[in-house]
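Structure incoming, see below.
Removed: one protein chain of the complex. Kept in place: all other protein chains.
For clarity, chains are labelled A, B, C, D and E in written order, and residue numbers in each chain start from 1.
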Amino acid sequence: MNSLILDQLKRDKILDLLKTGKRIDGRSLDEQRPLIIETGVIPKANGSARVKLGDTEIITGVKIQPDKPFPDLGDKGILICTAEILPLADPNAEPGPPNEEVIELARVVDRGIRETEMIDLHQLVLIEDKSVIGMFIDSSVIDSGGNLFDACSYASVAGILSCTVPKYEIKDEAPVLVEGVTSKPPIKTLPVSVTMARIGDHIVVDPTKDEESCMDARITITTNSDGNICAVQKGGSDGFTAEQLLECSEMALAVGRKIRKQFEKLM
Amino acid sequence: MNSLILDQLKRDKILDLLKTGKRIDGRSLDEQRPLIIETGVIPKANGSARVKLGDTEIITGVKIQPDKPFPDLGDKGILICTAEILPLADPNAEPGPPNEEVIELARVVDRGIRETEMIDLHQLVLIEDKSVIGMFIDSSVIDSGGNLFDACSYASVAGILSCTVPKYEIKDEAPVLVEGVTSKPPIKTLPVSVTMARIGDHIVVDPTKDEESCMDARITITTNSDGNICAVQKGGSDGFTAEQLLECSEMALAVGRKIRKQFEKLM
Amino acid sequence: MNSLILDQLKRDKILDLLKTGKRIDGRSLDEQRPLIIETGVIPKANGSARVKLGDTEIITGVKIQPDKPFPDLGDKGILICTAEILPLADPNAEPGPPNEEVIELARVVDRGIRETEMIDLHQLVLIEDKSVIGMFIDSSVIDSGGNLFDACSYASVAGILSCTVPKYEIKDEAPVLVEGVTSKPPIKTLPVSVTMARIGDHIVVDPTKDEESCMDARITITTNSDGNICAVQKGGSDGFTAEQLLECSEMALAVGRKIRKQFEKLM
Amino acid sequence: MVKTMTQLMTEDGIRCDGRRLDELRNISIKVGVLKNADGSAYIEFGKNKILAGVFGPRDVHPKHMANPDSGILRCRYHMSPFSVTERKNPAPSRREIEISKVIKEALQPAVILKDYPRTVIDVFIEVLQADGGSRCAALDAAAVALADAGIPMRDLVSACAAGKVADRIVLDVNNEEDQEGQADMPVALMPNMGKITLLQLDGMLKPEEFKTCMQTALVGCKRVYEVQRKALMEKYFQNGEQ
Amino acid sequence: MVKTMTQLMTEDGIRCDGRRLDELRNISIKVGVLKNADGSAYIEFGKNKILAGVFGPRDVHPKHMANPDSGILRCRYHMSPFSVTERKNPAPSRREIEISKVIKEALQPAVILKDYPRTVIDVFIEVLQADGGSRCAALDAAAVALADAGIPMRDLVSACAAGKVADRIVLDVNNEEDQEGQADMPVALMPNMGKITLLQLDGMLKPEEFKTCMQTALVGCKRVYEVQRKALMEKYFQNGEQ
Partner (left out) sequence: MVKTMTQLMTEDGIRCDGRRLDELRNISIKVGVLKNADGSAYIEFGKNKILAGVFGPRDVHPKHMANPDSGILRCRYHMSPFSVTERKNPAPSRREIEISKVIKEALQPAVILKDYPRTVIDVFIEVLQADGGSRCAALDAAAVALADAGIPMRDLVSACAAGKVADRIVLDVNNEEDQEGQADMPVALMPNMGKITLLQLDGMLKPEEFKTCMQTALVGCKRVYEVQRKALMEKYFQNGEQ
């Protein structure tokens, strides 16, 4: 009961501060929380990353293995990004099959990386129509502190950048691992996801869990290295004006440039 | 609450009228509601139909695609009829996996068409034991007004009659579509499902939802073009006397003949 | 309500008697209930057994059919033991997917037979890496009276011993049944599972359902014909001392020898 | 696989298992075979081997399924993995769910549920070995198990199939006849009240054959009833005692 | 399979289905097409054929999902097995679950839920035939079905996509353009309040194209709104009567 009252007080505080252009953690409206990226944390995986975005923490592992291509996509390798919120990450998370929020999270992270064409999937083909390389990028939220969209996206990108891709040869039409030979994944561009929340008339970048609890609507915009906009997802139970959305797209580009510099150091 | 009382009053009315040999909608006991059949309503499907039986409305689509035969049935194509009650069709329908009523509905519709041998499945074989044509006849109840068994069966039959079957050639042991060449499905007979309800001592054909809510038992009898009885399913929480069932089988043949004439116009 | 009180009274009685070294059904602490084994009860299966251990009753059927080997285990046939508690066996059993207790039961029964290497799986290979014989040993609890672990294990072993393995020839790389030719399964050793419960400071062999309801912890130890210990599983919400566990291992060997003699008669 | 067509009937009407047209397979029923169930029965009907266990009347879980005006009847028909030629997946198939429903509806008219509002009577059926006619045999065992559980009943329910094989109407279709014959019609009857509570048909019958087939099945139901009665009498009234 | 690349646009800006850059496909909406639903609508939007049915406000099951301070809105977007080229498995895919969520969130700002605490409004959408832009068409039908159910609303919701095809921004992307084009941006608008309640993008747009694309879509939404209004007027105010 008490905690409900505290939550309400915190929301009031957030709204009061925003009226004066301030955020409860002292950030400016268009400022992200510090992003800490550590790679290679799961040595048994082909790539991995541990990402902290403020209080949110993600672990991503990449597994690379030969696979059959999807029908009608025989000239492309397979890239699948997933995301799940571990029950230890959040008192409200529940074990079991993913709910609609987790499904949206996983699909938005996946589309951000897919639509920017971060990886040249044509280079992951072993025998056209028969055998390709599959990359599975699985992200687990281990501490939930708001803005899981961006945190999972950053961890997925960092996990991919940290990858060593094993080499496969074809013998008797089947792929065989060539021990000891690896390469970097074929990276074409660096996607950066930037999520903004609308709280009243204010747009804030990278909302915390407390800010999310009082936001009206949410927008996630992914841009690529060339400054193009490649994926967008609006969420939340209210809307935006067109002007607000254009403002958001500019913010996403500006914030994206900063994050991309952190990614470039990993390459 | 009020609606419960209204339901009870309606049931009393139905029973009272039946004592004088009348039905609440003015039909005679052995009279079906008007059946309206429209085909070709889903142009992207290989066959389709929209059927109205009184207030009950069904949409059926037929998809035809190459498939592997069932083990030990390598000399037959595949024919699968399904049925589901869409949640928009009924305030009591729920999204999710089918319950026992929907499973019974789907299986009875399927058996009616399968046991009459409406389609010559031997003509749907491409390479014996390896490759056959599969026909999937999926029926969706979009408005539920009683007697879903017959309505789904009629929509399935009409959907099949409206089909154009694409032609497949075998190349390298795999079926390849021959563009622009189609044929009619190999029809052997026309199954007609007729459902009757027992309410007290009265047998009524094609019960409405209100009549179903006060029926004691239900019987569905499917006959073929030669006047044979090919499939029967008793339902409901009470029984029939043998005499009542013989009366029902005669009704099913008589009503079946009328409906079959409507089907013949579609051929 | 009354039955709860009766249960409590029965538990008190069990504990009181144990203080004087006695059990409620008159057995000594290290004495099993009578074990009755009947084989061949399901003639359509390749092997079968009906086992009564006191009030607990199990039916096991064995199905043998050609299968593909597991990846990386191409030189071994397949052996899978399952167990389920039928809803008619227990007022508390529920239809539906197995809960954690049933999963543990099935896995412990399976491991007991697998880890003793009862069957020489290498002899079940038809073509290495391609085609092997699979043995499915499915146990159903039909009356639940305590110690399901041992009862299911005994029924599985008896079912296997009663098997006739059909002969398969390879034609065109596919296994074909040779009618009328069968052999005994390649048995290497006879596993015997012995389950003991700790109730207070007392260890009792083969607990009844009532004893299980007041036990502190449980241990299941499987031994083979050579007197080796091959599989152990501790259960229950409390623990054992090391001394108690060594005592249990000796009991398991001693009781195991008696049961094994019953198995030998089946060979 | 090449399979020679089974000869289903000789010219003088002897069936593949040696029976005459109107002959039942061997049936034996044992009552009260399970200790945990409130009532139970085991039936062997030809090669069918089926157990039925009944619990109740007891509380309903989940509670919102309870009916304040009446008890409810639930039924689960389930086949053991080893009951059929190819090992069966233990998860309930759509066929098993449908059969559970028709068996429930066949038993329901015989069970007096009104006296037990808010409760459930659970009927669990396990087919240990399946042959033709397993749903009828299952029903026969379930009805006896209900009686054994002391559930008040208006009548027993007795079930038997008839069918069409080699152009003739036969009683009690076996597995080969079911698979290669022309029609299979399972029927359940409340024998004292003359009420048919299950009727299904797969196959093809002329109208007059339909009538004969149903009448043949009803004769079978009545013979099954005698076996059920005898099994219950043996348990409850042997040596003149309850 | 070898497939010849579709020619998506002629040099003078005529699209593969003959439309101009800023031209909508044909849209028709019928209101109140279902008898059981409290409100309903059927839309044909190009080759999309979609039904929407609304039930509520009504009691919530399971009860613990009810909100004591407000009604809740639920939405299910579902595709019929026969709605797409390859038969679709009827179980809801992850794509359908995500679209259900974004449609719910696009409708929610328009629906006045506060007046109906502890109740639910259910929006069920069935895509009978799918073409490009099915989520927008579904939204358009759902908004009309909500109005038809008499649910109090702040505004309608009108949806339409724009996209980038052959390097040009086009209104209302069809199936071929969606699959082989460069970008697809579905947008939903509360037309009187000027609020954008759905915005997604798959593809690649320069910042200035992003702006143009959004504005193009908004023009489309407003035209869709006129079709929605007309459909509601036809049902409710034809011949001057309610």
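Quick note on the criterion: a contact is a pair of C-beta atoms (placed from the backbone, for glycine too) under 8 Å apart; a residue touches a chain by one contact, two chains touch by 3 or more.
All figures in this text were calculated on a predicted structure; none of them were measured in a lab.
Among the displayed chains, contact with the absent chain in the complete complex occurs for A, C.
When the missing chain is restored to the complex, the residue among C:A93, C:L148 or C:I219 that touches it is C:I219.
Checked against the full complex, the candidates C:F136, C:F240 or C:F263 give a single residue touching the omitted chain, namely C:F240. Think of the hidden chain as still there; on subunit A it touches residues 41-45, 48, 55, 57, 59-63, 65, 82, 84, 86-91, 95, 97, 136, 138, 140, 142-145. Remark: the residues of subunit C touching the chain excluded from display are 72, 100-101, 103-104, 106-107, 111, 115-117, 219, 224, 227-242, 245-246, 249-250, 253.
Heads up, the rule we're going with is that only the chains that are shown with their structure count from here on.
Listed here as common contacts of subunit C and subunit E: no chain. Farthest from subunit C in terms of Cα centroid separation is E.
Taking each chain's centre as the average of its CA atoms, subunit A and subunit D sit 58 Å apart. Here the CA centre of subunit C is 32 Å from the CA centre of subunit D.
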